[in-house]
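One protein chain omitted, others in place.
Letters A and B mark the chains as written, and numbering starts fresh at 1 in each.
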Amino acid sequence: MNAPASTTLPKPNFDRQGEQGYQERVDAAMRSFVREFGVTAALHMESCVRCGLCAEACHFYIATRDPKYTPVHKLELFRRAYFREASPFAPVVRALGLVKKPTIDELQRWQELIYDSCTMCGRCTLVCPMGIDIAELVKEARHGMYKAGLIPERLALMDRTARQWGSPATPAEDLPDILQEVSAEHGVPIPCDLAQADILVTAAPAELGDHTKALADAAKILNRIGVKWTMHQEGFDASNIGFNNGDMELQERLTRALVDTAVKIGAKTILLPECGHAYGAARWEAAKWYGAALPVRIIHMTEFLDELLASGRIRVNKIADSATFHDPCQIVRRGGLEAAARRVLAALGFELIELQDAGVSGFCCGGGGGVVSNIRATPLRAKVFEMKKAQVEATGAKRFVTSCGQCRITLEQGAKNTHWTKKTESLLELVADNLAQ
Amino acid sequence: MSERIPCVGDLLRQRGVSRRDFLQYTSVMASLLALPPSAAPALAEGLAKARRQAVIWLSFQECTGCIESLTRSFSPSLEDLIFDFISLDYQHALQAASGEAAEAARRQSMKDNAGKYIVVVDGSVPTADGGVYSCIAGQSNIDMLAETVADAAAVVAVGTCAAFGGLPQAHPNPTGAVSISTLVKNKPVVNIPGCPPMPQAMAGTLVHLLSFGKLPELDPLNRPRAFFGETIHDRCYRRPFYEKGMFAKSFDDEGARQGWCLYELGCKGPVTYNACASQKWNGGVSFPIQSGHGCIGCSEAGFWDRGGLYQPLSAGTTDMGKVIGIAAVAGVALGAGSAAIARKRQADYAATDKKEA
Partner (left out) sequence: MDLLDFARGPALQVALAVFVLGTLWRLAGVLLLPRLRDLSPAREGAPAPLAGALRTIVRRMWPRPEFAQATMFMTINSWIFHVGLAVVVFGLAPHILFIRNLLGLHWPALPSNLVYGVGVVTLASLVAVLVRRLRHPVMRLLSHAGDYISWLMTALPVATGLLATAHIGARYETLLALHILSIAALLVWFPFGKLMHALLFAFSRGATGIRFSHRGVEV
């Protein structure tokens, strides 16, 4: 409803894109939901026993004790689509009207649950006694919300930008200039648009905006090991906002941009930046969009550092400080790099003091899955940040390290808002700054 | 001339039965009937004063087991007295008369004792095809029953056949056999089931009728509570083995020889109401379970059609195999069908999305 802004009416917690009518939106969402139901999604939808344990794992529920943030509840409309249209008894369900079709009002109200209060961190997946991958299902539900034109406006804006620029951060044609500047500022050569290279190096909005030093750090290490590498306008942003928003077309386009560019320049490896969702999109989902096993190797910066240090191709000076580590959800819990990150920390000589919830069951920074870009979710994110801050303080560690740019930005924003003096550091930056001769 | 009709007390004195013996008998009877001790003298006095009760015993689709059981009772001398307490004016196995003379005796007794005689019935009554499957003296059982109970004081249906239909009623029941209470609606009917019934159940009920002039306390199925108020299971001496889960698995295995519970061998004790486990048979000597065979539930309706004498009570009674087989095939087919429907929907939606893109 397009009611005029008023001090008496509450501001609706949803945004709308496009000119579709209400019924069209509902139908588009339903069609998309139904198409998600292969065996695995169906098994999960069938298996929930409403035990309520998922709530106990979700940082949004823990921070607010509001039952509406129960993870499986976020899937309610998705569940209804399943039972109405794809489940074994669906024809009977429809005939007897046993499950109601979602209404436009419900879809709009659900936007907040699916986008503002879910980072797709997967902690709920860990605790569910039935092994339901709730985080993955939320990601699938987002496909339908996108098709219905019901995603947060900020994310929609970034989506439109990425469709145009190939990145929500910067137009492709600005890349050479940015790299030029960074190169000059840090005194490190950064090749761009080479016609042939062995490694295609990519970045994410964090590296292209707030933390451009990371580009130089990566360059320093790559140059040190003497590989032929390049960044490239045609495939430079690995962050894949389509993956976050539920825009499957964009997800496929951005994925192909990376892979096709790598193939074009003869690269056998795509090096991802310190970014969580980039890893999920490229390492685990890219083959699905590509339609075949990828012809290139996808490697995350953390893995890359681990391999270089383990093989002795680089060495670092030891830092005799205590440190604690924030495990980015997409590369540790959902990515498998828990041990790799710790090996790098060990190589750096840190005395690692783990957070109370660390490793695979670490708490999300609260900003993943687009939540940090969703201004509407700021108050919620602030509550979650308090939990993270308390855990860090409790370790008494001197340094605070992570290996994802978006986590870093989320934590820095939280620090700024709460006047927390603890600096969030990057694993890549620490390795680059402490490279031994 | 008013000849004083001898009462039971007179008859006993004539036969030389001492008062002491008589009182002993009545106190045993009182306890069998689960009457309080104070009732024993009342029972004795009532019985002594009782006139010989006219009894007409009709036998329909029966095996004669009931009268055999009654005559094989545990104290023959006392049971003989019962036959002195009653005037058994018609009974196929015991009567001296035969043919038309027997039927005449029956009708005479009905006339002489109108309103006061008791009809005892054993055997079920066939009703199919007009009741032709059992006729006596050219009269169908249905007609003979109706005619005989018309002026009766009460009807006692002895044996499971008369009480509930029994063996003749077992599937497929070709003769359309029914119980007595199905046909007799306007007279009090007592059921004393059992195949055969316990002799003391039959005797005790008659004694109660004689001495108190009314029927003993009956349960909802019109069975005397004194004999049919508890299940075999609740009085069975092997119950501790049931509770401990110690069961004989086959006849003459180690458990059977140790006297363990016979539940697994089909004992229907838990759902059978009778006095076998407490009062026992043959003068209190034994009963089927004690002899190593499970209770077959012979005093319960339909015990022939309960799924087999050796099937335990917790087993189903129908053959599940075929039905489950069909259900399984149907289930998989329906599942495949619904998966196909879902896939088709998904394909259609994909086409729609493609068109709109």
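Note that a residue touches a chain if its C-beta (ideal position, glycine included) is under 8 Å from a C-beta of that chain, and two chains touch if they have at least 3 such contacts.
Every value quoted in this text rests on a predicted model; they were computed, and no experiment measured them.
In the whole complex the chain that is left out makes contact with A, B.
Interface note: of A:263, A:319 or A:360, the residue touching the hidden chain in the full complex is A:360.
Contact with the undisplayed chain is limited, among A:30, A:262, A:294 or A:415, to A:294. Note that of A:67, A:171 or A:266, the residue touching the chain absent from this view is A:67. From the options B:132, B:285, B:328 or B:351, the residue with contact to the chain not on display is B:328.
Within the full complex, the residue among A:42, A:157 or A:435 touching the omitted chain is A:42.
Residues 231, 233-234, 242-245, 247, 263-264, 270-271, 301-302, 305-307, 311-318, 320, 323-324, 326-328, 330-332, 334-336, 338-340, 342-343, 346 are the ones on chain B that touch the missing chain. Contact between chain A and the absent chain runs through residues 37-40, 42-44, 46-53, 55-57, 61, 67-68, 70, 72-73, 86-89, 125-133, 136, 283-288, 290, 292-294, 332-338, 357, 360-361.
Please note the rule applied: only the chains that are shown with their structure count from here on.
Chain A and chain B have CA centres that are 79 Å apart.
Across the interface of their complex, chain B is touched by residues 28, 31-32, 34-35, 37, 85-91, 147, 249 of chain A. Residues of chain B that touch chain A in their complex: 334-335, 338-339, 341-342, 345-346, 349-350, 352-353, 356-357.
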